[in-house]
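This part shows subunit A:
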Amino acid sequence: MNIIPIEYYLVLSAFMFAVGITGVLIRKNAIVVFMCIELMLNSANLALVTFSSYLGNAAGQVFVFFVMTVAAAESAVGLAIIIAIFRNKLTVNIDEINIFKW
Partner candidate 1 sequence: MSFEFILFIFFSLIAAVSAVIMITRPNPVMSAIFLIINFFSIAGLYLILHAQFISIVQIIVYAGAIMVLFLFVLMLLNAKSEKDILSGKNKIKIFAVVIAGLVFAQIAYLIFFSSPGKALSPDVAASIKAGTVEQIGKELYTNYLLPFEAAGFLLLASTIGALVLAKKHFD
Partner candidate 2 sequence: MYMENNFLLTYLLLIPLLGSLLLLFINKEKESLIRWAGFGIALLAFILSLVIYLRFDPGQSGFQFVNKITWISKINVSYHVGIDGISILLILLTTFLTPITLFSSWKSIKKKVKEFTFFMLLLEVGMIGVFVSLDLFLFYVFWEAMLIPMYFIIGIWGGEQRIYASVKFFIYTMFGSLLMLVSIIWLGVYAASFTGTFTTNLLDLYKIGPGVPHQIQVFMFLSFFISFAIKVPLFPFHTWLPDAHVQAPTAGSVILAGVLLKMGTYGIIRFCLPLFPQSATEFAPVISVLAIIGIIYGALVAMVQKDMKKLVAYSSVSHLGFVVLGIFAMTTEAVQGSVIQMVNHGLSTGALFLLVGMIYDRTHTREISNYGGIAKIIPLFSFALMFASLSSMGLPGLNGFVGEFLILLGSFKSPVLNSWAYTIFAASGVIFAAVYLLWMYQRVVFGEVKHQNLFSLKDLEKREIAILIPIFIFILWIGIYPGTFLKLSEKSTNTVIQQVLVNPNTDVKVAKQ
């Protein structure tokens, strides 16, 4: 057990997070962007579980449980929004969606 240092898990988590960021920033397809967000959530989850396990405390895993709940809710609503937008704009390319603009 001692063999795997906690840093390895954390660096993996950080790497996945960074990849997720890259995805969010470079991908144009809204659904893929969503998936990247899921990836980032998972990287956070990984860190949580890692700490939970190394500390021997279940709280971290409970948190992961909640994160998953939120992720599920978020993806459900988010995908619904994407469908609604697609219906209006006939695209899910976020470069063409700038209704936030002033």
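With respect to how the candidates were assembled, all candidates are chains of the complex that A comes from, given by their letters.
As a working rule, a residue touches a chain if its C-beta (ideal position, glycine included) is under 8 Å from a C-beta of that chain, and two chains touch if they have at least 3 such contacts; residues count from 1.
Note that this is a predicted model, so its numbers are computed, not measured.
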Complex partner of subunit A (touching, any copy) among 1 or 2: 1
Residue ranges of subunit A in contact with candidate 1 within the complex: 1-12, 14-23, 25-29, 31-32, 34-36, 38-39, 42, 45-46, 49-50, 52-59, 61-62, 64-66, 68-77, 79-84, 86-87, 92
